[in-house]
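Input: one structure, supplied below.
Here the complex is missing a single protein chain, while all its other protein chains stay put.
Note that the chains take the letters A and B in the order they are written out, and that residue 1 is the start of every chain.
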Amino acid sequence: MKQFKNLVRPYIIWSFVLIVVPLFLIVLYSVTTGGNSLVNIQFTGENFKKIFEPVYMNVFIRSFKLGLITTVLCLVIGYLLAYFISRFSEKAQNILILAVTIPMWINMLLRTYAWISLLSDNGIINSLLTLLGLDPVSMMYTDFSVIVGLTCDLLPFMVIPIHTSLAKMDHSLIEAAYDLGANPFKTFWRVVFKLSIPGVVNGTIMVFLLSISSFVIPKLLGGGQYVLIGNLIEEQFISVGDWNFGSAISLLLAVAILIMIRIMKKIDPDENGGA
Amino acid sequence: MSNKIIELKGLTKNFDDQQVLKGIDLNIYENEFLTLLGPSGCGKTTILRIIAGFEEPSNGELLFNGIDISKVPPYKREINTVFQKYALFPFLNVHDNVAFGLNLKKVDKSVIDQKVSRMLKLVGLEGFEKRDVTLLSGGQQQRVAIARALINEPKVLLLDEPLGALDAKLRKEMQFELKKIQKEVGITFIFVTHDQEEALSMSDTVVVMNNGIIQQIGSPVDIYNEPENRFVADFIGDSNIIEGNMIRDCLVCFDGIEFECVDKGFKENEEVEVVLRPEDIDIVEPDKSKLKGTVASIVFKGVHYEIIVRTARRDYKIHTTDYHEVGKDVGLSFTDEDIHVMYKMEN
Partner (left out) sequence: MKKGKIGSIIYVALCLAFFYIPIIVTMVFSFNSSKSLTKFTGFSLKWYEALVTDRDIVSAVGVSLSIAVIATVVSTILGTITAIGLSRSRRVVKEWLLNVNNIPIMNPEIVTAISLMILFSSMKIERGYVTMLLAHICFCTPYVITSVYPKVRSLDPNLANAAMDLGATPFQALTKVIVPMIKPGIYAGVLLSFTMSFDDFVISYFVTGNGVANISIIVYNMTKRTNPTINALSTIVIIVIVITLLVVNLAPAIVKKRQERKKKAAGLEDGSLIETEK
């Protein structure tokens, strides 16, 4: 119906103004100087050059490393969790998946705040340790606390897509593999894991994307001195006021993530069919 | 016949450079059961959608009671449609589906209830008001769709291959029933189908279409007995189509033999095509006929045998209730009226 075709018009305008134009502005800011006024802009490559200074490169490397660790942790813990859940009865699976989903809906700030009271020097874990006669451990404001926080926050993003691809797997395939003489390990590797790759790819992309760009958890659990890409961008916009440099970092982050998504999607054999 | 209700004049329709209707002229009368018949992609459904108002014609006129309605939106036309897959509203029960049109018009609830139960009675679904439409059988859904359309008292009902999804036996029943309903409500039905048997058994008028062009308009008997060209003869029923030439009025020559016939009005020696329906040909002793051959095959088809007789020039298909052994020499006999001479198609 031609009448309904016009219904896209409001959103075409909306998405142009609030999605396309802002992106264009980031690109514009990243290649210019002149601060926040558009009057005296000058094109420059300085902003990007600055990123390659060791101070900033270190931030990138550290973010990448932390993202990688979190992603691998989530993948290992999450795959096992998804796999075990998928072997319960359908009813139990629904309940367990709901249980994994609920934390995602609860305000991330509040959940992160809860970790502070657990991990801090005189927090609950340390009180328990003292009670057991052990020495307290300083956990807050370390890689450990940041990784714990990120893993807890992002694990559901890994579990759910993997569980989805495991749950829709035809169980007769596993039986067929056994029937054809494959041992349990081979069966798992050649059949189960292979069929769950789409879920693994989607989960990995989500977790990596979210962990590398996060800035709240590093700030709250890592303390002020813990600088990742997200914190660097925040600094440029909120305290330093160098929007041009901030835009250049953001652009680089967005492009890097886009490229990573493309590469990950290539691994997914079902890319053309599903997801 | 009575008054014209719908007239199509020089109607064309293009979809992305492709012309699906190439100039349609058609008159549809009050109380008529008219069928648009043709293979898929011939444009019959497009005509229906233009009459319903879901498509606008690219060119030409669409008159309803003499007024051009080609720009009038569907909800303002006194025409209703029964869709191919019924398009019932799955979230409404039978009663609410049928009452949909009246509810929109804010008709009084008691009047609606009355009309709905009358309609359901008409289509043989008494007492089905509260049923979930998604749980009905195909035939029952069909009936709900008809009731939903007819309750609005349209002047014209459009039916887009409504029997396509039903099994053979149910189809026969519904054909009969549709005809009965049409007589009872006394309005025009425009029926689209690719099934020639359906078209012939229900319609007052059959419009045979191919490639966006009307091939022939006529009563079922005319269409069957006097096909105007090879396409119609071929599409409607089994036929032996033979090239020949008209020697003069009432004398045609094919397979090198001259036959008396009843067709007139062709040019002398004009090349023509001749249709012989398989059931019109009799198998006789060889010496009693001008056309001789041998039985090449015989297949039992339920009511009749289908026999292929090989003659000097070609194979003839014959339907008969008599058995003839393969290899037997036979003669083929038909009367003057059984020979249907058609204009030869270009291409």
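By our rule, a residue touches a chain if its C-beta (ideal position, glycine included) is under 8 Å from a C-beta of that chain, and two chains touch if they have at least 3 such contacts.
In this text, all values refer to a predicted model and were calculated from it rather than measured experimentally.
Shown as candidates are B:Val20, B:Leu62 or B:Ala149; the residue that touches the absent chain is B:Ala149. Residue A:Phe84 is the one among A:Phe43, A:Phe84 or A:Trp189 that touches the chain not shown.
Note that of A:Met57, A:Val72 or A:Ile124, the residue touching the chain absent from this view is A:Ile124.
Subunit B residues in contact with the hidden partner, per the touch definition given at the top, are 52-54, 73-75, 79-81, 83-85, 87-91, 100-101, 104-105, 131-132, 135, 137, 139-140, 148-149, 152, 167, 169-170.
Contact residues of subunit A toward the unshown chain are 1-12, 14-23, 25-26, 29, 36, 38, 77, 80-81, 84-85, 87, 94, 96, 98-103, 105-111, 113-118, 120, 122-124, 126-127, 152, 155-156, 209-210, 212-213, 215-216, 220, 230, 233-234, 237-238, 243, 246-247, 250-251, 253-254, 257-258, 261.
Simple rule for what comes next: only the chains that are shown with their structure count from here on.
For this pair, subunit A with subunit B, the centres built from the Cα atoms lie 62 Å apart.
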